[in-house]
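Apart from one protein chain that is not included, each protein chain of the complex appears where it belongs.
After this line comes chain A, so read on.
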Amino acid sequence: MDGCQSGVPTYEGDLHIVAAAHHIFKALGATKNLSDDLRKILIDLDSHLSMITSNIDSTGGRGLVDVEERLDQAERKIMRWKTDPMMIWDSGPKEASDYLEAVDETGKLVDGLRGLSVHENRKQKEILHRAMNILQMAMSRLEEELIHILVRHGQQFEPKHMYSRSIRKDIVYDESFVSVEDEPTKETSSRSCSNDESGECIVDLVHADVIPDIKSIAKVMFTSNYGPEFCEAFISVQKEALEQYFSFLGTENLSIEDVLKMEWTCLSSKMNKWTWSMKIIIRDYLAGEKQLCDQVLGGLGSVSSYCFLEISKATILCLLNFGEAVAMGPHRPEKLLRLLDMYETLACLLRDIDTLFSEEAGSFIQLQFHELLERLGESAIAAFEAFRVAISSNGSLYPFAGGGVHPLNKYVMNYIRMFPEYCNTLNLLLKNQHPGVADQVTEPDYRPDASLLTSCPMAYHLRSITSCLESNLHKKSQLYKDEALKHIFLMNNIHYLVQKVKGSELRLFFGDEWIRKHNAMFQQHAMNYERATWSSVISFLKDNNPGSSSMSKSTFKERCKGFSVAFEEVYKTQTSWSIPDPQLREDLRISTSLKVVLAYRTFLGRNLAYTDDKCVKHTVEHVENLLLDLFGGSSRSLRNSRRW
């Protein structure tokens, strides 16, 4: 037994122990019988020795032989799995901890032997190489186990927030402004992302039960200097999982060129998808990923944030690039709401992004998102201006048939009805934007006691938009040759405008003053209409000689005829005109009826003597009924009417 000789004592203390051991060895050789006390001391010593196993270089025990034995033991434990088809961590916690122990032991032996290597002992070198070889095998195996655990226990990711997918019905824009639904479907708005409480639990990307396992693998791999291998494996699995989830969300990579060429409906849905994916990826998925990285690699300095960045970078860049491409595209008015969605989403995710990428290495990503936000804002402002310009420059060659509500009006009003939802953002973005001077038509003087909302930047811009709209409608009204129809058109359109404002949150921004003024406006047009149409008709019924009690029969006949012809003419034309709003139509009919029927009744009443004559073509009731046919939108003629 040459164990004592080959042990290489390095310290003075060790030499003493060796010397003492020699004595004991000798003494024991000379002794046949051991007293119980002595035996007990020796057993104590033995167990004490077996406790001191970690520091080989200070070993006073059996030296390399002991080391070799320990290595043999560890090797057996490690090699046994080489042929086993089962994964170790699937086989049970005992197996896993045994394996880890063996690896740990091997690692310690390697460390210890390295400490000795200065002495260039051949045997030592051999054992060291063997140990390192075993360690390498074990590390490879651990890597496989790690990947297996991550893959097998990766949780089906479910976002913790329910983000509604299709946020709202898209208003389809086209240059003719005809494809507008008047009543967009009631949207379920869930844009706000402030509904989140901090401290909410974060989604686990990997089952919580296996976190300690992963951690223990990380620990032993990092201790043995196999940290980079651990990171590589960890990153590759997690990155792949994120990308799979990303493509599961339906987000595909698009080149900037593709995005710029994309048709609006398609782009719009992609923009929606981006908004949606951003929330899920940033707030839920990456929060989970960050948590996982921190749990597993928490104590290892910057390793955790390095891994997190590597895992998420590619996906993040995808999201960034789409945002850039959108912000870069032509600033069409229809893009405004989508852009605002993107802007708002990013604005409230910025804090999360800043937290996720707070480390220095991630500051690049932080910065990119901050810049993107700025560009999205600029783009939204540009789209807003484009919207205003589109309204002013929308031209027509022909008058809008029937004088009803113009599609431009519908489009604009239905569009801006959505603006109040974006009030804060729009106020922020429009703060320094002044509507073009030319557009400041009639801005009523808003008194200081008016509500705050009517004096916010958005309100100002909203009113500027409607005044653009109004002036465009005035321009369009000039295309009518018929003065009365022109008034019907303006009445209809201004009434529509007011209704849309009154019927939505817009009223808060336009204010009572505006509504009052515009009510008066369309009423004025109604009056103008009546004057333009009916004053000439009624003039037949007017008594030129108020003093005398009756007119001559021939005059009566002539007046009667004149009235009938004029009335029938109006009937024929104005039944084709349209007042889409039933209430407005009703009101106008009543007020017309009041004037016309009253005048007619008076006229006939005054000339009772002739009324049985055939020259009275229409009875009062008749006229009253016929007036109900006006503004129905389809032309009728009294001659062909079945009433005759």
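General observations
Throughout what follows, a residue touches a chain if its C-beta (ideal position, glycine included) is under 8 Å from a C-beta of that chain, and two chains touch if they have at least 3 such contacts; residues count from 1.
Going forward, contacts and distances are computed from a predicted model.
Comparing "Exosome non-catalytic core subunit rrp46", "Sec1-like protein", "Protein BYPASS-related protein" or "Ribosomal protein S13" against the UniProt entry of the hidden chain yields the protein name "Protein BYPASS-related protein". For the chain left out of this panel, the touching residue among A:Lys239, A:Lys290, A:Arg338 or A:Arg585 is A:Lys239. Across A:Met79, A:Val210 or A:Leu254, the residue that sits in touch with the chain not pictured is A:Leu254. Note that of A:His23, A:Lys40, A:Arg76 or A:His129, the residue touching the chain absent from this view is A:His129. Taking the complete complex into account, A:Glu324 is the one of A:Asp98, A:Glu324, A:Glu483 or A:Asp543 that touches the chain left out. Check A:Glu68, A:Glu143 or A:Asp213 against the missing chain and you find that the one touching it is A:Glu143.
In the full complex, chain A touches the omitted chain through residues 87, 117, 125, 128-129, 131-137, 139-140, 143-144, 147-148, 151-152, 175, 225, 228-229, 231-233, 236-237, 239-241, 243, 246-247, 252-258, 260-261, 313-315, 317-318, 321, 324, 328, 330-333, 364, 368, 371, 382, 385-390, 393, 395, 436.
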